[in-house]
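The chains shown are only part of the set, and none of them has been moved.
Chain IDs A, B and C follow the sequence of writing; residue 1 opens each chain.
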Amino acid sequence: NKEKDETPHAAGVVTGLAWTPVGGEILYVETSLSRGKGNMGLTGNLGDVMKESATLAFEYLKSHSDQLGLEPSVFEKWNVHLHVPEGATPKDGPSAGITMFTALASAFTQRLIKPRLAMTGEITLRGKVLPVGGIKEKILAARRAGIKEIILPADNKKDIEEIKPVYLKGLKIHYVEQMIDVLDLALMGKLASNPLKINY
Amino acid sequence: NKEKDETPHAAGVVTGLAWTPVGGEILYVETSLSRGKGNMGLTGNLGDVMKESATLAFEYLKSHSDQLGLEPSVFEKWNVHLHVPEGATPKDGPSAGITMFTALASAFTQRLIKPRLAMTGEITLRGKVLPVGGIKEKILAARRAGIKEIILPADNKKDIEEIKPVYLKGLKIHYVEQMIDVLDLALMGKLASNPLKINY
Amino acid sequence: NKEKDETPHAAGVVTGLAWTPVGGEILYVETSLSRGKGNMGLTGNLGDVMKESATLAFEYLKSHSDQLGLEPSVFEKWNVHLHVPEGATPKDGPSAGITMFTALASAFTQRLIKPRLAMTGEITLRGKVLPVGGIKEKILAARRAGIKEIILPADNKKDIEEIKPVYLKGLKIHYVEQMIDVLDLALMGKLASNPLKINY
């Protein structure tokens, strides 16, 4: 069943949560690196707001590279591509911001993502995570997919408190105020097998 | 009759399966290389989703070049062009993903494609093959064209099980979960006659 | 409550005041620098007039860099990105001009912005600040957010004089005619912690 979350085997793939008119869904933000000059490509039938989220995530990563132990020059030697399946489904909105940011950070550090973890939240350029909508539907979708931990914006705590506890059973929810805290929760110390040598 | 599959005599041409409102059809994904700086050109009246599939296929190939024995620098020395006849027919959707990926891999390795083989399936950037629609119509079109082997996404197995066995007679169907498995099935060890020297 | 102004902890973030059909609002203009060739990126669902304001602010800064002690060559070594949350809200109009100009000046000098300060005003290329609309609604929003000082165009003084004094209590209002005066009021001598070395 395609709604079951599959732990990614490589760096750069993060599970997000989306709201649709027919309920919540999990989605994957996928990234890959290839040698280049620092460009970012985007695919997945993304609307303008969602494309801007990806741009923001990349800009934030570039201007805070030191916090991740990355040489600024890596952004002149690699291109990154970001895709959100499925290609036939139009997607938009800012709520994949932290998911995109985490995927890019994982790709450039080659650190793996914690399994059975999903997230949702808008990002800003000053590092703050902003609240998003559709929390209840997203939580239900996460459980259906076998997710065990969820990262949410601190300002969405009130939405969780309105959900019946039975629907939250077995889920560990982390609230974040800053983008950098997402990485602490999501990136593992473990590197991808055969990691790319980014700081070459 | 143009519906009969013609074994390509050169690397870079792969037979795909398409769904149309009036039934299934075979189509060819054609590629060619010329010296350049790593750009990809697209023709064939392709819609945005189908263009994104080509971009995805190319990005995946570039970030996994080592698995095919390709020097990363080949992507800085060659341009690739991808065309899907016929020019007057608008085409769209993600289902030509694995066909495009295989065509690009064949062009860059100069390895020939197995004859009488067709395929359909959406690709992702994490290497997974996603299911597509119109399986029954595509199978019928493949048989009409003399196809003997078909590659399908593993998640489309259920669609095949609903087809009467008589319609599947003489067809060998391969199910794949990973994009890399498509290449194992489709690329032959044999090189094109007069192969381009890609790693020059 | 997201309407409470939060003092930025880094250079390059400035609080502005916006008018909307349902009242005034505070907004943040956020900027970040990354190594590059002097390009400016813009996100935040900005309309054409608002994008032109950002262009104007950047051009003015570049042609008056000497007044801020900046080497002209910094604009060939850094890219700047400017974002206005929230991503899902379309924004337009010229009134964020001085806010954008101040954010860029703060980013390139790495000087912090005075806390609890907000501003609104259109900019020009000859350095003059032009009046804007919605003053009353903006003042009310500023107070709700805990703002203590506001910078307004001198030509908006008449709009303030029509507001009942009780609504202005606890607010210090500065009127400016020239863009350069905004920086004198908003930029602090104090540098951001871990300031970027811009003139490297």
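To be clear about the criterion, a residue touches a chain if its C-beta (ideal position, glycine included) is under 8 Å from a C-beta of that chain, and two chains touch if they have at least 3 such contacts.
Since the structure is predicted, the reported quantities are computational estimates derived from the model, not experimental observations.
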item: Overall number of sequence copies in the complex as this file defines it, 3 displayed; value: 6
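Methods note: only the chains that are shown with their structure count from here on.
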item: Chain with minimal offset from the mean of all protein Cα atoms; value: A
item: Superposition of chain A upon chain C: rotation angle, C-alpha, nearest 5 degrees; value: 60
item: Gap in Å, rounded to a whole number, between the CA centres of chain C and chain A; value: 30
item: Distance from chain C to chain B - Cα centre to Cα centre, in angstrom; value: 52
item: For chain A, residues contacting two or more additional chains; value: none
item: Chain C - residues contacting chain A, complex; value: 2, 6, 8, 10, 12-13, 28, 30-35, 41, 43-45, 81-83, 85-88
item: Residues on chain A engaged by chain C in the complex (per definition of touch); value: 48-49, 52-53, 55-56, 59-60, 62-63, 72, 75-76, 93-94, 97, 122, 124-128, 130-131, 155
